[in-house]
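Note that this complex is displayed minus one protein chain, with the remaining chains in position.
Moving on, here comes subunit A:
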Amino acid sequence: FLLWAEEQGMLKATYVPTFCEICFWKCGVMAKVINGRVVKLEGNPNHPGARGKLCGRGNGGAGLLYDPDRLKTPLISSGARGEGKYKKASWDEALNLVAEKLTRIKQQYGPEAVALFTHGTPTDHFLPLLSAFGSPNVGMPSFAQCRGPRDVGLELTFGESIGSPERLDMVNSKVVVLFGSHLGENMHNSQVQDYAEAVGKGAKFIVVDPRFSIAAGKAHTWLPIRPATNIALLLAWINIIIRDGLYDKEYIGAYANGFGELAEAVRDCTPEWAEKETEIPAATILETASLMAKNAPAVCIHPGRHATWYGDDVQRTRCIAILMALLGTWGRPGGTFFATTASFPKMESKPFPEPSREPLNGGGYPFAGGEGVTQAIRTSTINGKPYPIKGWFVSGTNLMKAIPNEKETLEAIKKLDLLVAVDVMPFDTAMLADVILPECTYLERYDALAVGKGKSLTVSLRQPVVEPMYESKPGWWIAKELAKRLGLDEYFPWATYEEKIKAQCAHWGINFEELKKAGTITIPDTAAPYITAETPPKFKTASGKIELYSNELKEKGFDPVPRYTQHPQPASGEFRLIYGRNAVHTFSRTTNNPELHELYPENEVWVNAPRAREMGLVNGTYVTLVNQDGVRSNPIKVKVTERIRKDCAYMVHGFSTSSTSLKKAFNKGADDQGLITRYEVDPICGGTGMRVNFVRIEKEAPHA
């Protein structure tokens, strides 16, 4: 009817620019609104991450806005924790209760006893609240459960990481190497656009993946590697490139340190040796190495994003970085490019109080980042060391599905005096909270300005497209109201968020009204994306050069040049559990979104076809997965397919919510995180390698 009425000219459509939060690529959105209802979301042509397009999830964003299962009012637990009994409360009641309990924890244990777990834009509101409160203990799963090892590995080698969106120059690549990065299933908008462009231009893809992913389907060479042996493959490639003199001698001579030590260390890593580890024929290893060398430096070796696999992930990234350096691709067309040097002037704000105790969120890992190590906070919560943690504040992340070993998370939660969740939907973790504060969706609120640093500097605005539904409130309002009740208003010295953003725009020389209309403003470019004679690279490492050999690692007791170690492999009858993404879902965040749920309502477990036949498994029937610790999954459909190795079982992450309030997603599919009871911690940065669990498949699970 709306379309018809619009056609008849009875209703006018307006477009409101904002940016997406279905994942964290922050794509510019033009929201089409008719009669106060968001009818469609389209990509903002001005935005570099969207370029006028949205992925399936972004297109389905309004499904979150109009999901009938949304959190509608503040809720206060009226039963035991985890029982799921709640009574509706007013905002005053709920906020007063939270403030009172936080104050009590502060008095009894000190402010450091409160920890924040957070992800996405809510961080911009609740991290300042935590800092003002006096605690340094923040944990973002984006570090120890995702990008951490990758960022650390790149920083140790080049002095900086690759950013988000990753500064990959794939559009100009002749060869692209992907390690498990299943682009197309993993939908980071502009990166997938670049990838499709590279495919369309005839770039050759080398895809390393135990599964024949969509990307493998586009590949020149698919390497179905034996899991956990990537370092062997990489060292063999490095060895061949050094041995055969295929590296960029000028580049290495000018910019790198430690070539001699590297060459010495990898000398025995022959393709024949690597074949035994990886099950990739030595000839193929040789052939792919020379394909890369022949096309260097227009070779894009993707360092991945979700990098927490086997616990030696920093060293795997180091191998990737070293390979990039040998081929001279860092800062070269077709490899990676450098970010713009432009930036916005800092805003003066009131300094936060100095915590009186050392942060415990680093977990003692020498290269833990500022985003914190989530499971270190969890451990301290359980054992009270080095000091007790008594309050968890959770915003924008579903911890139960984000951190491995759900049992430990539940154990930690039992020790808490207070668990508060700020969320849009009643996800698993929210339903364990003592107080649930309903945040409105990204289409109903202001958030912090998003600054993008690619080839140019951009600033994007999130603004309300429609008014908040029900009694939900924006994150900034919740943070500010809590601050008021905690006597911390001075850290939030503005009446509305719009006012704060306006001041920021003024300080940055951005016209706010123009930003409101355009959604994104691009600052004229000052970038030198590639290395040239006039623009030599700056490496922010200790030596000022690319560190093929890392003194920093050596000083801390780690291998200065990566070494390969064997990992356990599944016994007969077992499968290694590997997991990934589906194009229409982000983690566990979208499983209940009506517009995305219908496209992929439940996950399936992929089993190699010949092996499935041996076991008598029938495509589409339900089975139960049982891991090495006896944890049993929900019934899950079998996908019998040639597209996976015999020793692996693959599933899409994020399914089978335990929250009965998610009416569409409840109990659908199986939960990979539930089966990930074991994890291998990277001693360098604290990343949790999560592909170390083995499962058996039990037939004929009764399906509820």
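As a working rule, a residue touches a chain if its C-beta (ideal position, glycine included) is under 8 Å from a C-beta of that chain, and two chains touch if they have at least 3 such contacts; residues count from 1.
In this section, contacts and distances are computed from a predicted model.
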Per UniProt, the name of the complex member that is left out, chosen from "4Fe-4S dicluster domain-containing protein", "Branched-chain amino acid transport system permease protein", "ATP-binding cassette domain-containing protein" or "Carbohydrate ABC transporter membrane protein 1 (CUT1 family)": "4Fe-4S dicluster domain-containing protein"
Of A:F117, A:F179, A:W222 or A:W476, the residue in touch with the unshown chain: A:W222
Residue among A:E598, A:D629 or A:E698 that touches the chain left out of view: A:E598
Contact partner of the left-out chain, one of A:G184, A:P333, A:P353 or A:P683: A:G184
Absent-chain contact - pick from A:Q193, A:N239, A:N398 or A:T688: A:Q193
For subunit A, the residues touching the chain missing from this view: 2-3, 7, 39-43, 52-60, 62, 183-185, 187, 189, 192-193, 195-197, 199-200, 202, 212, 214-218, 222, 224, 583-584, 594-596, 598-599, 608-610, 641-645
